[in-house]
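Remarks on the structure that follows.
All protein chains but one are shown in place.
Per-chain residue numbering starts at 1, and chain names A, B and C are given in the order in which the chains are listed.
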Amino acid sequence: MPFTAVRRVEFCDTDMAGIAHFANFYRYMEQAEHELRRSLGMDIYERRPDGTVLSWPRVSASCSFHAPARHDDVLEIEVAVAKLGEKSVTFSFHIRRGETAVATGEMKSVCCVIRPGQPLESIDIPESIRGKLEAMTAEC
Amino acid sequence: MPFTAVRRVEFCDTDMAGIAHFANFYRYMEQAEHELRRSLGMDIYERRPDGTVLSWPRVSASCSFHAPARHDDVLEIEVAVAKLGEKSVTFSFHIRRGETAVATGEMKSVCCVIRPGQPLESIDIPESIRGKLEAMTAEC
Amino acid sequence: MPFTAVRRVEFCDTDMAGIAHFANFYRYMEQAEHELRRSLGMDIYERRPDGTVLSWPRVSASCSFHAPARHDDVLEIEVAVAKLGEKSVTFSFHIRRGETAVATGEMKSVCCVIRPGQPLESIDIPESIRGKLEAMTAEC
Partner (left out) sequence: MPFTAVRRVEFCDTDMAGIAHFANFYRYMEQAEHELRRSLGMDIYERRPDGTVLSWPRVSASCSFHAPARHDDVLEIEVAVAKLGEKSVTFSFHIRRGETAVATGEMKSVCCVIRPGQPLESIDIPESIRGKLEAMTAEC
C-alpha cells in the first residue's frame, strides 16, 4: 500500500482565478513527504551531537497540473521513493481528489551537512536512513 | 537582450536550514514572467467585455536548484519564451546571483477562459497576444 | 467546550531564526476559524443564485506571540466568537502547545457582497448565519 497524506485546500491557497495557486502544490508535496518520513522515524532536520545538522535541500522539483483544485477540496497525496542514489533521494507524488487526477510531481533532495554560516556539504546517505528509504522503494 | 527581473530574498522566504525555501522559487519565476508580460502590455488576468476572464493556469512547472540562495541575496531572473503552442506558452528561467547560477526552471501555461463557478476552458491564444509572445521568442 | 483546531508547524513555516515565522500565525488562525465555520455548515465564500458572492473580508487582525513555535510542533488553536456586530464578527484565538501558551489573537471580518470587478459592499449579516454565530458566542 502506498503512503497517502490528506490535505485540504485552504482559502488562502486560492488566487483570483478561483483555484489553488500552483506554487502551493510544492508545499503540499513537501508536507506529504515529511509526513512519510515522520512515519518512519526520520527527522528532516536532525541536530547531531557534534553541533552540525543533517538536512535535505532540494536539487529539483517538478509538477504537472491535470485539473484545478479549489477551496475546501480534500486532496489525497500519494508518496513513494522513485529513486535512491548515493547522496540523493527522489520522491514521486500523485495528487487526487476522489477519482480525479489533480497533479503529478517529483522532487529530488540531497543529503547535506549544515554548519551555521558555512556552505552546505553533501554526504552519502547514512546507512540507518538508507535502509528505511530502501524499504519504501521496495513497496512501490 | 533577454528580459531580466531582479528580486531580493526576503527574511520570510528563508527556512530553518538558513536558505531560501525552494517553493519560493516558483513565486520568483512567476513574478518575473508577469513582469515581462506587463512590460509588453499583457494582462495576466484580463476581464473581457462579455464578463468572462482570460487567464493562464499552469500546466507544469519545474526547477533545478544549483546553489542555495540566502537572506538578502539579490537574484537576477532571466525570462524568455521557450516554446509557443496553439493554446500554451512555455517560459524558461535562469536565476543568478552575480556570476553564480542559482536555479534554472521552466513553466508552461495554457490560455483559458474563466467563468465564475464554471470549469476552465482552454482556447487558442488570441492573435494580438501571440504576436507579442512570438516577438519574445525571436529575441532569445 | 470551546472549538479547537489542531495544526502542525511545517518545515516551510520556519525561518532562518529556527522558529515559525510570525506571519504564518494569521493563516493558522484563519484556518481554525474556517474549520469552525465548516463545522456549523457555513460557507466562507458562498455563491448565491443571483451570481453574487457572500464573503468575509478582514477588517483587522492582531496577534501576540508568547513563546516561539518550532518545526513539527503540534499547536492547538481554540476559537470563539468574541463579538457579533450588525455587519461584522470578531473571533478570538488562543494557541497552545500542550501547557504552553504560544499566541493569542483576534480577527474581525465584515459580511460583504462581492460582484466581479466591482467594489465590495458590506451588508447586515443574514439571520440564518447570525443565529449560528450567536450560538457560538453563548457557548464562550
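Rule of thumb we're sticking to: a residue touches a chain if its C-beta (ideal position, glycine included) is under 8 Å from a C-beta of that chain, and two chains touch if they have at least 3 such contacts.
Bear in mind the structure is a predicted one, so any value in this text is a computation, not a measurement.
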Contact set of the excluded chain (shown chains only): A, B, C
Absent-chain contact - pick from B:His34, B:Arg96 or B:Arg115: B:His34
Chain not shown, touching residues in subunit A: 11-12, 14-16, 18-19, 21, 23, 47, 51, 53, 71, 116-117
Interface with the undisplayed chain - residues on subunit B: 10-12, 27, 30-31, 34, 38, 44-45, 71-72
Touching residues (missing chain, whole complex) on subunit C: 16-19, 22-23, 26-27, 30, 45, 53, 55, 57-65, 68, 114, 116, 120
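We take it that only the chains that are shown with their structure count from here on.
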Interface residue identity across copies subunit A, subunit B - same or different by half: same
Intercentroid distance (Cα basis), subunit C paired with subunit B, Å: 32
Per-residue multi-chain contacts in subunit A, two or more chains: 27, 30, 45
